[in-house]
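Questions regarding the structure given below will be posed in turn.
Omission of a single protein chain aside, the complex is shown with its protein chains in their original locations.
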Amino acid sequence: MSEELITKGAEMHRLASQLYPICRSLTGNGVRQTLAILQQQGLDISVHEVASGTPAFDWYIPEEWNVDEAYIEDSKGNRIVDFTTHNLHLLGYSEPVNRTISLAELQPHLYSLPEQPDAIPYVTSYYHRRWGFCLTHRQRETLDEGQYRVVIKSQLKPGSMTYGELIIPGESPDEILISTYVCHPSMANNELSGPVVTTFLAKWLNQLPSRRYTYRIVFLPETIGSIYYISQHLASLKKNVKAGFVVTCIGDERTYSYLPSRQENTLADRVAKHVLKHLDSEVDYYSYLDRGSDERQYCSPGVDLPVCSVMRSKYGTYPEYHTSLDDLNLVTSDGLLGGFNVLKSCLLLLEHNTRYQASVCCEPQLGRRGLYPTISSKDSANHVQDMMNLLAYADGSLDLIGIGDKINAYAGNLLPIVEKLVYEGLLLKESS
Amino acid sequence: MSEELITKGAEMHRLASQLYPICRSLTGNGVRQTLAILQQQGLDISVHEVASGTPAFDWYIPEEWNVDEAYIEDSKGNRIVDFTTHNLHLLGYSEPVNRTISLAELQPHLYSLPEQPDAIPYVTSYYHRRWGFCLTHRQRETLDEGQYRVVIKSQLKPGSMTYGELIIPGESPDEILISTYVCHPSMANNELSGPVVTTFLAKWLNQLPSRRYTYRIVFLPETIGSIYYISQHLASLKKNVKAGFVVTCIGDERTYSYLPSRQENTLADRVAKHVLKHLDSEVDYYSYLDRGSDERQYCSPGVDLPVCSVMRSKYGTYPEYHTSLDDLNLVTSDGLLGGFNVLKSCLLLLEHNTRYQASVCCEPQLGRRGLYPTISSKDSANHVQDMMNLLAYADGSLDLIGIGDKINAYAGNLLPIVEKLVYEGLLLKESS
Partner (left out) sequence: MSEELITKGAEMHRLASQLYPICRSLTGNGVRQTLAILQQQGLDISVHEVASGTPAFDWYIPEEWNVDEAYIEDSKGNRIVDFTTHNLHLLGYSEPVNRTISLAELQPHLYSLPEQPDAIPYVTSYYHRRWGFCLTHRQRETLDEGQYRVVIKSQLKPGSMTYGELIIPGESPDEILISTYVCHPSMANNELSGPVVTTFLAKWLNQLPSRRYTYRIVFLPETIGSIYYISQHLASLKKNVKAGFVVTCIGDERTYSYLPSRQENTLADRVAKHVLKHLDSEVDYYSYLDRGSDERQYCSPGVDLPVCSVMRSKYGTYPEYHTSLDDLNLVTSDGLLGGFNVLKSCLLLLEHNTRYQASVCCEPQLGRRGLYPTISSKDSANHVQDMMNLLAYADGSLDLIGIGDKINAYAGNLLPIVEKLVYEGLLLKESS
């Protein structure tokens, strides 16, 4: 691996570490702090605030939630569970409380996982007023009978929902949508990997000398954020978005995962499947029935966007999911880098994917153009075979991904061949 | 199983028992008696008579056949084979005879099955004049040399072919065709199960408060009956029939069977395959090349009706087929009930099968409508998942069966969900 790539992996992990302690939720200052840190990466992210109660299709923007402090004190005055230690300790959207109660009264407000006794679970109650604390089951079992003081100094009141939007313009008004979410507290694969990898994709796109597509990159609270965003941009999204990706759970090292769009074979799906097929790694292929993130909204009937999801270990499938064990040991530099590279490959192919047409009838005479390698090796043989096959299928009906699928070659490896053949006038690029 | 269902199974078996002794053939009084008994079930079946010699496409209505008595008497005057004992003893469409002949002269007129020595075979000769007797091979082997008196008092002469037709009107002129046949003598699976199950389907349809489809239910002699019927109604059948079923061999307990229409994926095929897939029973799937009943006519080129066949043990595949062993022990209350239920499920789904369109963009907020169950169990989880999946695929392009196929859910189980969602205004039913 190149020094540059190792550095990029490390930088991503560093950004994840910086974001990790922040208490993010659907709304609140954690989202604002997160977006501010992402802006510091040199990205011109515009930050939007949407007032609580604003309607969005079938939904309303919820009240804003902020937390000053939250803890449980035992009868001796020890803070045995404290939000400042780990923000997962507090049930998301907990209402304020300040009482001294018995263990029996406390128990219904406690959440733990008997099967994972060392994990603090991630629990929220966005649409039903509750308060609660999450803790390891091991700790819960040590709790004595007796009185406990529970303090939650939170504000749950009309405010606004915050999201970020970054438009990176290209030559065409046609857009690639990249959507990730910034509403999870201290967990790493789900979900710091998404915003971190998205940030580095944006930085990479920014520095390209030119772009064919315009990139619409959004940092949203999950579900309500994408619903609101779609409600505001439906017509233009439907008109412009040619492919899109929900970026989530993309930082561990275990596997790659693919979850199709509802329509199953859109441009986004085709490029993702092509890249993953030619990846020398394990890939788990899911069905749209396994969906669980914002593709639920982007692909819903009437929205119908060509949006799929390329992940590493998919939400809901790995043991650390939605617990404190989903941390920065699970998400690694290499894991993030692998996810980044796969999505970058998808974008790169999309930038160059078009239909090609051979310009001469019958096979061209490659020899007199020096397009046969002078030294023959297995690699060069493959290269020549790819070149001949590419010309054989360049009938103007298949795009580069389609040709790659047909001739069992990675379209990324066909790009330099295409360049040569276009230069030699043997291949014509679709004009439009 | 509910008391009501047990009763229905028993009633069907009782009706089969009542019809069993009658000697049915392509034509003759047996068919008339059978239709009269079916009318007594409260069905307004109209009975039609078609004169012998009437042309029907490439065919003519055959002469009418009736039998007064038929027996073989040995030299001692014992009736060793007698039509009154079992009507299979007489070869169908036997011409009259009254002779005393030697065993050697008799043998070419005897039919038995060496491999099934206790079975009386079912043999007919509709289009070639013959006479003959069928008997068990065991009995045949006991016949002594000597003289035998053979008496067949039958009439084979111009008369008419009889069939029954029942139209149960619905809101739409679109029709579901149900076709069964009433031309087999004392055999049970093939074929009393067909007319019996069809009769009970008709009774069930009759008592529905309303019907979307008009039901065209015909009780015909096989082959010549359906050919004649099609010849008389071709244009209207082609115009109106949206799905149809040949009902035959639907009373034993061994398996279920499906035989597609020639076009293989008509509405009838889709609903049948969907119901059978979600049945917790063995199903044998056949090809149209295995056809053998009236789908041969309904699906013939130029007729092209969407007619398939849902059966229990298919004709020609079970050992008792076309012998006296196909009796009311083979066909049971449970067997008939199973067949009835599968076809009823098909009709029920057809009644409710339409395209649905989600009415809101993005996922609706089910929580505030109380559409999430308050107590969570595995069943309720499936229910919620089915609801979400149904909404996710309700894009107006798939009908309910198609959605069920897509989301791996039985469309019958989706019906109550659809009802709730339509009531809540979250789902729109296709208007037309």
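We just call them A and B in the order they show up, numbering each chain from 1.
Assume a contact is a pair of C-beta atoms (placed from the backbone, for glycine too) under 8 Å apart; a residue touches a chain by one contact, two chains touch by 3 or more.
None of these values were measured; they are calculated from a predicted model.
Asks: Check each of A:114, A:209 or A:367 against the chain that is not shown and name the one that touches it.
Replies: Missing-chain contact among the listed residues: A:367.
Asks: Which listed residue (B:57, B:372 or B:410) would be found touching the missing chain in the intact complex?
Replies: Going through B:57, B:372 or B:410 one by one, B:57 is the residue touching the chain not shown.
Asks: Pick from B:43, B:123, B:192 or B:230: which residue touches the chain that isn't shown?
Replies: Missing-chain contact among the listed residues: B:230.
Asks: Can you list, in ascending order, the chain A residues touching the missing chain?
Replies: Output for chain A: 357-358, 360-365, 367-368, 389, 391-396, 407-408.
Asks: Going by the touch rule given at the top, which residues of chain B touch the chain that is not shown?
Replies: 57-59, 127-128, 223, 226-227, 230-231, 234, 262, 288-289, 291, 296-297, 299-304
One rule holds for everything that comes next: only the chains that are shown with their structure count from here on.
Asks: So what's the Cα centroid distance for chain A and chain B, whole Å?
Replies: Distance between chain centres: 56 Å.
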